[in-house]
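Up next is chain A:
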Amino acid sequence: MANILEIRNLHATVQGKEILKGVDLVLPAGEVHAIMGPNGSGKSTLSYVLAGRDGYEVTQGEILYQGRDLLAMEADERARAGIFLAFQYPVEIPGVANSVFLKAAVNAGRRARKQPELDAMDFLKRSRALLKELKMDEKFLNRPVNVGFSGGEKKRNEIFHMAMMEPNLAILDETDSGLDIDALRIVAEGVNAQRGPDRAMLVITHYQRLLDYIVPDRIHVLANGRVVRSGGKELALELEREGYAGITGDKSAA
Partner candidate 1 sequence: MNPPDSIAEERKKNDDATIRAATEGEYKFGFITDMDEDRAPKGLSPDIIRFISAKKNEPDWMLEWRLAAYEKWLGMAGHEPKWARVKFPPIDYQDLYYYSAPKSKADAPKSLDEVDPELLATYDKLGIPLREREVLAGVAVDAVFDSISVATTYKAKLGELGIIFCSMSEAVREHPDLVRKYLGSVVPAADNFYACLNSAVFSDGSFVYIPEGVRCPMELSTYFRINAAQTGQFERTLIIADKGAYVSYLEGCTAPMRDENQLHAAVVELVALEDAEIKYSTVQNWYPGDKDGKGGIYNFVTKRGACRGRNAKISWTQVETGSAITWKYPSVLLEAEGSVGEFYSVAVTNNHQQADTGTKMFHLAPNTRSTIISKGISAGQSQNTYRGLVRVSPKAADARNYTQCDSLLIGDACGGHTTPYIEVRNRTARVEHEATASKISDDQLFYCRARGLGTEDAVSLIVNGFCKEVMQKLPMEFAVEAQKLLGVSLEGSVG
Partner candidate 2 sequence: MNTRSQPSSETISAHVAAFDRLAVSLPGTGLAQLRADALDRFKQTGIPTRRLEDWKFTGLDALGKAVFSPAAAGGAPEVDVARLDALAPVANAVRLVFVNGCFAETLSSPLTGTGVKVGPLARALDEVDPDALSQGDEGAAHALVALNAAFMSDGAAIDLAADTVLDRPIVIIDLSGGDGMAVHTRNLIRLGTRASATVIEVHASLGPTAPAFSNSVADITLAEGAALWHGRIAAEDEGALHHGHASVRLGADADYASFAISTGGALSRQESDVRFTATGGRARLYGAYLARGHQHMDHTTRVRHDHPGCTTDELFKGVMEDHGHGVFQGLVHVAPQAFGTNANQKNTNLLLSDRAVADSKPELEILADDVKCSHGATIGDLDPDEIFYLRARGLDGDAARRLLLTGYVEDVIARVDDDALATVLRAHAARWLGQEVT
């Protein structure tokens, strides 16, 4: 089975400070892996490095995405190549309708993959179907991107974007934060619907809660910029029981 993502000895700095200190991780196609870790362990940094955000400098190591050198690609190139980051804090873009934004994004990807662009009718049809699944009102299409959305609405909107864009690699950065239990279930169902043999997901979370709904194939524990433990889904329960300190051996971690 081919690997979607291979991370080798990844070191990255933010504003001169080393946050990732040698991350190794292999994500095969068709699998969902979770990355768990205490605050400040480097989880969000990893997601930004994967998405190609400016200011996150890789000083050592390499990342292969479907066998290609990911680090040589620009942020938008990565997105068009099928990498999707569901933001922990989705950004508001005043004046730009969600539908206009998303259609531009979807078609940018389709063009890059030499697929025919969606016309307005197809786009609307697909959008409506997915919004219904995510129990989101159609009015979200016409509202400016994330402007005036509640925390939960923003997160659902991210999953809606993901579903529309059909990525090969989805990175969910703390998608569970700020969601109540009902919203969490809806979001998880949306995510699970996206699982497929050619696709892989990296679910970044602080809490085990989300993993009750999105059951991962493997769990990696990130602490102090390194993967300190990897294991099956039962690792989450162990974390739940013993806390991060018990796993990482670091008393200060919580």
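Selection rule: all candidates are chains of the complex that A comes from, given by their letters.
We take it that a contact is a pair of C-beta atoms (placed from the backbone, for glycine too) under 8 Å apart; a residue touches a chain by one contact, two chains touch by 3 or more; residues count from 1.
What you see is a predicted model; the values in this text were computed from it and never measured.
Chemist: Which one of these touches chain A in the complex: 1 or 2?
Modeler: It is candidate 1 that touches chain A.
Chemist: Residues of chain A touching candidate 1 in their complex?
Modeler: Of all residues in chain A, those touching candidate 1 are 51-54, 74-76, 78-80, 84-85, 87, 90-96, 100-102, 104-105, 108-109, 112, 144-145, 161, 165.
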